[in-house]
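Down below is the structure, laid out as structure tokens.
Missing here is one protein chain; the remaining ones are kept as they sit in the complex.
As written, the chain order gives the labels A and B, with residue 1 at the start of each chain.
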Amino acid sequence: MNNTFLSLTIAILFGIGTFLILRRDIVKVIIGLGILSHAVNVLIVSVGIFDGTRVPILAGSYNEAETTGSVFNDNLAEDILSPVVQAGTHIDYVDPLVQALVLTAIVISLATTAFILILAYRIHEEYGTTDIRELRRLWG
Amino acid sequence: MTTLITKTITKICLPLVILFSISLLLAGHNNPGGGFIGGVMFASIISLVYVVFGLRYTTAFFNPDWSRWLASGLALASVTAFAAIPAGHNFFRSAVEFIHLPVIGEIELVSAALFDVGVYFVVIGTLLFILKNVGEDT
Partner (left out) sequence: MDSSTIVMLAIFIPFIFAFLVPVASKLLKQRIGWFAVAIALLTLFLILKITPIIVHGDTIYGEIVWLPTAGLTFNVYADGLSVLIGLLASGIGVIIMTYSNGYMSTKEDLPRYYQYLLLFMGSMIGMVFSANTIQLFIFWELTSFTSFMLIGYWNDKPESIYGATKALVLTAIGGLVMLAGFLLLQVITGTFDIPTILHDESMIQAIHGHELFLITLVLIFIGAAAKSAQGPFYIWLPNAMEAPTPVSAFLHSATMVKAGIYLVARIHPLFAGTDAWFILVSGTGMITMVVAGFLAFRQTDIKAILAYSTISQLAYIMTMYGYTTYHEPGIGVAAATFHLVNHATFKASLFLVAGIVAHEAATRDIRKLGGLRKEMPLTFIIACIGAFAMAGLPPFNGFLSKEMFYESSLEMGVALGSPFTLLIPAIAVMGGVLTFAYSIKFIDGIFFGRRQTRGLPEHIHDPPAVMLIPAAFLAALVILFGLFPSIPVHAVVEPTTAGIIREDVELHIKMWHGFTTPLMMTIITFMIGLGVYTKYGAIAAWQDRFNLRYPKISVNYYYDLLVQNAQASARTISSITQPGTVKTYMSALILTVVVLVGIPIILLGADIIPQSLNFDIAVYEVLIMLFMVIAGIAAALLPAYLPAIIALSALGYLVSLLFIYLKAPDLALTQILVETLSTIIFLLVIVKMPQKFRESIPTTTLVRDLIIAGAVASTVFIILINATQGIIPPFESLSHYFIENSITLAGGRNVVNVIIVDFRGYDTLGEISVLCVAAFGVYNLIHSRGNKT
């Protein structure tokens, strides 16, 4: 289950990240972006464990889906998705979709972090400074 | 970093971790793992080699062009994605086959696994390409 401390931690990380991306030093901004992306990843995953208690790896044979756990019965099964989800389906997994989204996001954030780091490095090389205000002055 | 201990441990770890990364890739459909994780695992052991032995020393005998890995991975992934269209299915339709082999037992062949292999190569290629270029830069 989700809890308030987790939400509080994520919120604090958001605050720290925000504070850092408002700094004048490019490297600090990049560190801030790193913290923000951690915070966002944890946020997305944390909203996915609303009901579930189990890792989304199915047990059971190929022919039948998992049938143990708490009874999943909601208005979803009566609506447009009724042909897809039968009422009374047993589901107590955490939400796998958010995990899939975050998994790719983690790897991509590595590549993009590398990209902006190199960008900062090249800026430092060309202009000799990492101060954004100074750069703004140099660019005119 | 380049003490004898780290060098020896790296040498021992290298084949094991590569095997582990491949097993992560192949197990991914049913257990934790998959192309992304396997790829990152592979990239991290190679980067460990780069760090421990030095980039210049390593590239003297082991110097693949990582951009080719990246390109072939993307090509493989795209081909698997488009392969369903000539067969008359929708874009990205995956095919599942179960094969019974005498000794090994039931083997499951999923065309999505090929897509995962493409992802694996793209991740390896991208990360090591970036790392090598940054490292080579003086």
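By our rule, a residue touches a chain if its C-beta (ideal position, glycine included) is under 8 Å from a C-beta of that chain, and two chains touch if they have at least 3 such contacts.
This one's a predicted model, so the numbers in the text were calculated from it and none came from an experiment.
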item: Absent chain, residues of chain B that touch it; value: 24, 28-37, 40-41, 43-44, 47, 51, 67, 70-71, 73-74, 77-78, 81, 91-92, 94, 96, 98, 108, 110, 112-113, 115-116, 118-119, 122-123, 125-127, 129-131, 133-135, 137
item: Contacts of chain A with the absent chain, listed as residue ranges; value: 1-25, 27-29, 31-32, 34-35, 38-39, 41-43, 45-50, 52-60, 62, 65-66, 72, 74-76, 81, 84-85, 89, 91, 93-97, 99-104, 106-115, 117-122, 124-126, 128-134, 136, 139
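Keep in mind that, in the parts below, only the chains that are shown with their structure count from here on.
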item: Inter-chain centre distance, chain A versus chain B - centres from mean C-alpha coordinates, in Å; value: 24
item: Partner chain B, residues of chain A touching it in the complex; value: 57, 62, 103-104, 107, 110-111, 114, 118
item: Residues on chain B engaged by chain A in the complex (per definition of touch); value: 30-32, 34, 36-37, 39-40, 98, 108, 123, 126-127, 130, 134
